[in-house]
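For this depiction, one protein chain was excluded, whereas all remaining protein chains were kept in their positions.
Letters are used for the chains, namely A and B, taken in the order the chains are written, and counting of residues starts over at 1 for each.
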Amino acid sequence: MSRRLGDIADVLGLGVDGDPDLMIDGVATLANAGPSQLGFLANPRYRQQLDDCRAGAVLIHPDERSHWRGAALLSRHPYADFARAAALFENCADLPAGIHPSAVINDDATVDAAAHVGAHVSIGARSRVEAGAVIGPGCVIGEDCVVGRDSRLLSRVSLVCRVRLGERVLVHPGAVIGADGFGLAMHDGRWIKVPQQGGVVIGDDCEIGANTCIDRGALDDTVLEEDVRLDNLVQIGHNVVIGAHTAMAGCCAVAGSARIGRYCLIAGGVGIAGHIEIADKVTVTAMSLVTHSIREPGTYSSGTPLMPNADWRRSAVQFKRLQRKNDKDAASSGRNARNSEE
Amino acid sequence: MSRRLGDIADVLGLGVDGDPDLMIDGVATLANAGPSQLGFLANPRYRQQLDDCRAGAVLIHPDERSHWRGAALLSRHPYADFARAAALFENCADLPAGIHPSAVINDDATVDAAAHVGAHVSIGARSRVEAGAVIGPGCVIGEDCVVGRDSRLLSRVSLVCRVRLGERVLVHPGAVIGADGFGLAMHDGRWIKVPQQGGVVIGDDCEIGANTCIDRGALDDTVLEEDVRLDNLVQIGHNVVIGAHTAMAGCCAVAGSARIGRYCLIAGGVGIAGHIEIADKVTVTAMSLVTHSIREPGTYSSGTPLMPNADWRRSAVQFKRLQRKNDKDAASSGRNARNSEE
Partner (left out) sequence: MSRRLGDIADVLGLGVDGDPDLMIDGVATLANAGPSQLGFLANPRYRQQLDDCRAGAVLIHPDERSHWRGAALLSRHPYADFARAAALFENCADLPAGIHPSAVINDDATVDAAAHVGAHVSIGARSRVEAGAVIGPGCVIGEDCVVGRDSRLLSRVSLVCRVRLGERVLVHPGAVIGADGFGLAMHDGRWIKVPQQGGVVIGDDCEIGANTCIDRGALDDTVLEEDVRLDNLVQIGHNVVIGAHTAMAGCCAVAGSARIGRYCLIAGGVGIAGHIEIADKVTVTAMSLVTHSIREPGTYSSGTPLMPNADWRRSAVQFKRLQRKNDKDAASSGRNARNSEE
């Protein structure tokens, strides 16, 4: 599918500087774009790639315009507008409505006539699939679940029990939503399982990564507000609440009953302890461990820098010895350092 | 299903203080419980929620009894007894025995007539499913596996090869048990795969979280003793042995041939190196890395505290510089610090 450059500019609300009749049939990186493709410069670091770029046009900030000799779409938010431009060229074949004959649908489940249910799907009692929703091959939907309008479970997704997805939710393969939370009580030297009876509520426009797990609540629900974005292999414990527009990168883990604010950015591999609260607009850097509540917006970190191993071993020995310094400090100041550290 | 408060007390062996004829139809948090529900106070931190609580009765420690004006079940272990109470109200519909017509069962496999096998299941040669077991939709059981009495594979679980589950084992969706361990040897500049021929043995009453992986042994078996509890997205390498009643929270990883004791508590995101041993009753705090054997019970940690990023960067620079201090120390003491650090 080709589009006139001028039409793309109109759809995105951008200025065009060059031939508006140029036909564009896709997007590409500056390094690889050809004469019928649209490239983009979002990071000035890549500016010199413009010299050899063969793109038909480049989406670029007005301040960078002078570095590119060809046709341009001018944007004050080049990365976001590039995303919008790329979306114009996505050719997801619309899946036909209907239920594959190999799917097994409980008699008490409801599948809208305008939904698509793929091969080898199971849908349990009292679950509902709304119009425009896509349930890809191998998905297993348990009991009392809702898949909202235009939501998509790509393949091999499990919704275990009492999971309610809003509209336009996108769930990648292998995700497990609504499994039991990790609730145990020790009794007479053995574990008793604490029954997990809550559900999971996922707001509109959320995206859930591949093999990510979101546990059902113990009594109340686990909640993702709208437009939350979780990458792959993320673990969300029972009764966690994640505020709208928060994004978490791969391999993060959030323990039970933590509450995370809105517009937070949680980098990869971060751990968040249970029963704590994180304010809105908090950024946590990669592989940090959040052990206490964060009340102020800002960026937070833990860990140590990467070092050559031989140097690191020397620093690590000294880290161990820091405790003695602490004792000396405490002795001289009369304070117990242990108490000052939560 | 409703139960008399007095009957609940009898089943659990607790005292009742209030109307034993009160009908209870479920459990709930103090904040949300209604007049026909049983709430609980396990953590004194939530004591003030008793003021507005509308629960029909509250399960509570005798020492806290005076803070609650209504009917009570008196317990010295409120959390464990609450778990037991909640279990009384679980209404898992018993799945009917039988094999779904879409399941594909090898002629040399055995499925007990009192087991349930769901839709789109595969079961391989010489595998056996015992009475009362549940094999949920989309599970794939390979060759030479055993699913013991009353064990449940909820959905989309893979038992790859030579996996033997005891009785009442619960496996959550997406778990993979018995995949090859990560055994490689470098030979002439290429990796050779070390064949993985062992199995996995999982004791009675274990619970395995969603998308958790437990590799088969290289030659001998990987072993989980009874009542081991693994949360989601945990990785257990080949030939690991985990002692009875140990619990590991989400995203932990245990490298090959590590031996973990009984009654250990391993918090989320912990890493455990291969070929080491951990004693009984060891607690490891979240995201710590265990690189050497632990011979004494107790609590162990690594990492650094969370800090505002600007402060953290300054501390991190100093951590790098600690190595020089180390050299000075070593010079003055005549010891080589590198040797003192394993």
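Assume a contact is a pair of C-beta atoms (placed from the backbone, for glycine too) under 8 Å apart; a residue touches a chain by one contact, two chains touch by 3 or more.
All values derive from a computational prediction rather than experimental measurement.
For the options A:Arg156, A:Lys193, A:Arg216 or A:Arg259, the residue in contact with the chain missing from this view is A:Arg156.
Panel shows subunit B; residues 102, 104, 120, 122, 138, 140, 142, 156, 158, 160, 174, 176, 179-180, 182-187, 189-195, 197, 211, 213, 215, 219-220, 233, 235, 237, 251, 253, 255, 271, 273, 283, 285, 287-292, 294, 298-305, 307, 310-320, 341 of it touch the chain omitted from the view.
For subunit A, the residues in touch with the chain missing from this view are 26-29, 32, 77, 79-80, 82-84, 86-87, 89-90, 100, 102, 118-120, 136-138, 154-156, 170, 172-174, 205, 207, 209-211, 227, 229, 231-233, 245, 247, 249-251, 268-269, 286-287, 303-310, 312-313, 316-317, 319-323, 325-327, 329, 337-338, 340-341.
FYI, only the chains that are shown with their structure count from here on.
Taking each chain's centre as the average of its CA atoms, subunit A and subunit B sit 25 Å apart.
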